[in-house]
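Comments concern the structure below.
The complex is shown incomplete by one protein chain, all other protein chains being positioned as in the whole.
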Amino acid sequence: MAAIGKSEWEVKIPEKTLKEKLYFENLKATVIDTKLCSRCLTCACVCPVDGIIAIDGVEFPNYEEECTDCSACVKVCPRFVYEPKSGLGSYIEFIAGQSKRFKGQDGAMVTELIVSAIEMGMIDRGLFVGRDEDWVTEIFHVRDIEQLEIPTLGGTKYTFARVLPELKKAVRFTKKGVGVVGTPCMVSGVRKLQQEFPLFREKIKLVVGLFCTENFHYDELTKYLKEKGVDFSKLIKTDITMGKFIATMTDGEVKFKVRALEEILPSGCNVCTDFTAVESDTSVGSVGSAAGFSTVVVREENAKKIIDFIKKKGYADFGEAKPEELGFLIGHKKKREENIGK
Amino acid sequence: MKKVATPEYDIKDKLKHHVSALSTAAKEVVMPLNVTTQYPRERRKMPDCFRGYILFDPERCISCFQCSFVCPANAIWMKEAPSGRYYPTLDYGKCIFCHFCVDTCPGGALKQTKIHDVAYKDMDEMFTLTEEMIEPPEIIREDEGYVDYVIDKEDLSLKRTKGIDKLIVDVAPSQGVPLVSLCVEPENCLGCGICEGMCESGAVSSLKEDGMVRMKIDVDKCTGCGLCVKECPMQILRLFRE
Partner (left out) sequence: MIDINALISTIMNNQVNIPLLQPLLDPLLGMPVIGYIIALILWKPFFVLILIPGFATMGIMLLILPWIERKMVGRMQWRVGPREISPHTRGIIQLLADSLRFLFQEVIIHKDAHKLYFLQFPFLYFIPVLLPLLFINAGTAGNPLVPIQTDYALQIMVALISLMPVFILGVGWASNNRFSFIGTVREAFLYFAYEIPFIVVILAMIVLYGTSNTVGVIDKQSGVWWGIIQNPLAALTFFIATVMATARLPFEIPEADQEVSFGPFVEYSGIAFGLAYVMGYEKMYVLSAIMTMLFLGGGSGPVIPGLGDLSYGIWFVIKTLIVLVVMANLRGVYPRYRLDQGLRIGWGAMLILALIALGWSIVVMGVRL
């Protein structure tokens, strides 16, 4: 008998808060129904029966029959035992960058980081969020630079994306490793996954976090934007700067105060205090640097190596970034701590 | 590089070779050997392990899908029977008669025969349903004896024998390679119990107690069918040789 196979093994499972119920019911009661759920979809990534889906909120339509009561979702959900994080987090470098090769939301540094990591051989695929004509998000496995010819891969889509469910596939197919881009809640989910399962620990080599104040439900945001007169067939870019939502179309712009979007603010974001994705390998955002530049917070060694590689190859221009400019938004999100449990 | 020189013959050798060639030919004309089989009046005697038409014994099938996985021609399609279990169907339009399926079947449900000359009216008919695989096809025979190749010392010759070659042989059902499923990355296990649910032979068990799921594969019960390996969401089970 081969030595590496085991015929007996044990799996630790966490304590249930509701003893008689399935684990999913526990998750539902503790996270989803209490409006803590951030829609990061980490639970969907790991669920063995692929039962967890996100329509309006996160749900498992048929859980009575299909849930195997394995506890995986509870284990990985970053909000089951919620430890809110905030602040700027630790970093080794705080710079502004602008890619010479790609066009993106700001300085296209996210795209640059992932593509450079592929070029370096650190990872062999990165998960990107693209979109179709109606701005419904789609996930792409980018494996070489030519795929970046799809113009919709760069740029921010202010709606939830199913990145993590796709991660399961990516992790299974990858040889060298996977790079993920995500909002702070997704970054936390990835870290939880890595903490619980060696598979993800080994295979996810790069986690790029995005600065995030809030994200939106697709239906609600599109309905709102349409009311404001945004024509989706002409929409080419959405952006939030200086407290304004700007929808750029081929023939003009629609601008309004972000504050106006408060009424459709998802409940999960309402309790989220992490602006800079403190748990990521590197965070990227727009505040803190000049227009056309992305602010890059380099937190871990692997991200530092990529930045050095980009510098060596001259793929990007670098400039000064000001950490203090982030203060307002960090503080703004920190205040949301009060909402937890309400 | 090694060059092979053409053999040099002098006139005497050449003449000798010509004479020997002509005399051999003359000898064969007078007393010829013969290797032609007068099919269908005669039939080659096939070895018992001949890879021909495949018969199926549903009693032995454990619905493990191994035959359909291994088939290099994608000729086997698993069809749901009224009982809810899956049984193989075989498309002879695709089958290349490699008999990988026969060799791989852990239950010995697939069986080789020497039937190799089957006629079909059209392509659809070549798609053989499970029910049709159980009984051999209708056989009409014209042969009254079989012909066997015999190699004695230097020459190949045919031995013609009276007596009919049995097309369906009784062979012991193939044992396959004894395999057993084991977990290679226990740390990644979700404890979902899907493997337990898939296992037909009740070899996998999961027991929940004191904050633990105790997973156990009973090596003696495991038939090596690979169903749990196929279904495990984390892909952490592998088939090992016993």
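Letters A and B name the chains as they come in the text, with residue numbers starting at 1 for each one.
Basically, a residue touches a chain if its C-beta (ideal position, glycine included) is under 8 Å from a C-beta of that chain, and two chains touch if they have at least 3 such contacts.
None of the values given here were measured: they were computed from a predicted structure.
Interchain touches from the omitted chain, evaluated on the whole complex, reach B. If you put the hidden chain back, the residue from B:21, B:49, B:171 or B:207 that touches it is B:21. Seen across the whole complex, the unshown chain contacts chain B at 21-22, 24-26, 28-29, 32-36, 38.
FYI, only the chains that are shown with their structure count from here on.
Measuring from the averaged C-alpha position of chain A to that of chain B gives a distance of 51 Å. If you check the complex, the residues on chain B that touch chain A are 180, 182-194, 208, 211-219, 233-235, 238, 240-242. For chain A in complex with chain B, the touching residues are 1-2, 4-15, 46, 48-50, 68, 70-72, 172, 197-199.
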